[in-house]
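Please find one structure pasted underneath; my questions will follow.
And now, chain A:
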Amino acid sequence: MTTTESGPAIASPRAGTSEPLLTVDGLGVEFRLRDATVRAVSDLNLTVRAGELLAIVGESGCGKSVLAHALLGLLPGNATTTGHAVLHEPDSEPVDLITCGQRHLARRVRGRRVGLVPQSPATALNPVRTGRRLLAETLRAHGHDRADADQLAVDVGLDPADLDRYPHELSGGMAQRLVTALALAPDPSLLIADEPTTGLDRPLVDHTLDLLRRRCDNGSAVVLITHDLAAAQRVADTVAVMYASRIVEHRDTDRLFTAPAHPYASALLDALPDRAFRPVPGDPPMLTALPPGCAFAPRCPHRTDTCASQPPPTPIADDGTVACHHPIRTGAVT
Partner candidate 1 sequence: MTRIRPTFRRLVASTAAAGMLVLAACSTPTSPDSPAGGATLVVATSDEPDALNPVLNFGVDGAALIFDGLVARDSDNRLVPALATALPTVSPDGRTVTATLRDGVQFHDGATLSAADVAFTYQAVLDPKVDSTLRSDLDMVESVTAPDATTVVFRLRYPYAPFLQRLTLGIVPSKLLSGQDINTTGFNRKPIGTGPYKVESWTPGDRLVLTANERYFGGRPANNRVVVAFVADDNVRAQRMRAGEFDAAELPPKLASGFDSDTAYRVQRVPTADYRGVMLPMGNPVLADPAVRRALNLAVDRAAMVSGILGGAGEPAFGPVPPTSEFADPSTVGTPTADATAASALLDAAGWKPGSGGVRAKDGRPARFTLMYPATDTLRKDLALAVTADAKKIGIEVTPAGLTWDAIDPRMKSDALLMGYGTPYDPDFVSYKLFSSQFAGQGYFNPGSYRSEVTDRALQEGRDQIDPALRKAAYAQFQKQLATDVPWLFLTYLRHTYVLKSSVQGTAPRVEAHEHGVANSIWWNINTWTRS
Partner candidate 2 sequence: MTRSGRLAGAGAVVRRRLLVAVPVLAATSIGMFALGAASPVDPAKQYAGAAAFTASEENLAQIRANWGVDDPLPVQYLRWIGNLVQGDLGWSTSRHEPVASVLSARAGWTLLLIGVALALALVGSLLLGSLAAYRRGGLFDRALRTAAYAVQSMPVFWLGLAAIAVFALALGWFPAGGLTDVTATSTSWADVAHHLILPVGVLAVSQAPWFVLFVRDAVAESMRDDHVLAARARGLPGRTVLFGHALRTALLPFLTLVGTHLPELVGGAVLVETVFSLPGLGAVTVAAALGSDFPLLAAITLVTTAVVLAANLTTDLAYAAADPRVRLDG
């Protein structure tokens, strides 16, 4: 796979040229269960700039979706959150999404400033409401004209006639497009799209990705949560790789795909069908029992004794971050 296939992504403005929109600083999320504590997000640092499309990739259960919910204050009651995630917008005060409280989030932030395309659209739609009612309700709540519903449907590639169906009458792809339309309705400055291409066939995947790309080109920011590396490579400006609650590598898309520095990122790329097609050996660790050192160490070909005992450093590389004791130097890709 080469970067030349990425199309419009190459032409987009590079990250770092505009002001930061979201700065996540030392974010941690824990769930208390009856007999265990789950660390879903650990010491996470991130910056998203206006006009940037950030892709977060990783295996299922690594904490991607929890991160999304944490940013919107939608975690269940047994979750504890630490750290900060500050939203800077040009025409308003900075808001710390972690500490500002539910009331503020509900009134000022959700939908309008930070939108979410939720995962698993089949369950994310109220089963007793038609798409049109849901859309109209959302538009009205944000002071938009409910007549925009049809246009939104067309935007996401949905036949407006299908808006009058109930969710159980929609196919998985139709439901996916509907939840995307719902998230787009308030026109948020930051859109978090959690697996927005699930259940879509290839042309619709491209359609959706282009739609997200266009939003960034118009100055909004998008965080694309996905396990589809190809999609990330196609549209993202930067890519963050998450493993066992941590971001292990966050770099410009081209750099990551050509020269991954973290052994896990490298292994992940190797698992792609058009590369080595070699699955990552071993299983990811339980989030209830994370090792004191590097969580990837047990599966890592480069591991040393330090890896098992010491948490990896997070030095800021010239073009991103890598959390590894023994990062792979440039050109190590097979």
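Keep in mind how these were chosen: all candidates are chains of the complex that A comes from, given by their letters.
We take it that a residue touches a chain if its C-beta (ideal position, glycine included) is under 8 Å from a C-beta of that chain, and two chains touch if they have at least 3 such contacts; residues count from 1.
All values derive from a computational prediction rather than experimental measurement.
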item	value
Options 1 or 2: the chain contacting chain A in this complex	2
Residues of chain A touching candidate 2 in the complex	69, 72, 74, 76-77, 106-107, 109-112, 115-116, 118-120, 123-128, 137-138, 141-142, 166, 168-169, 179, 182-183, 185-186
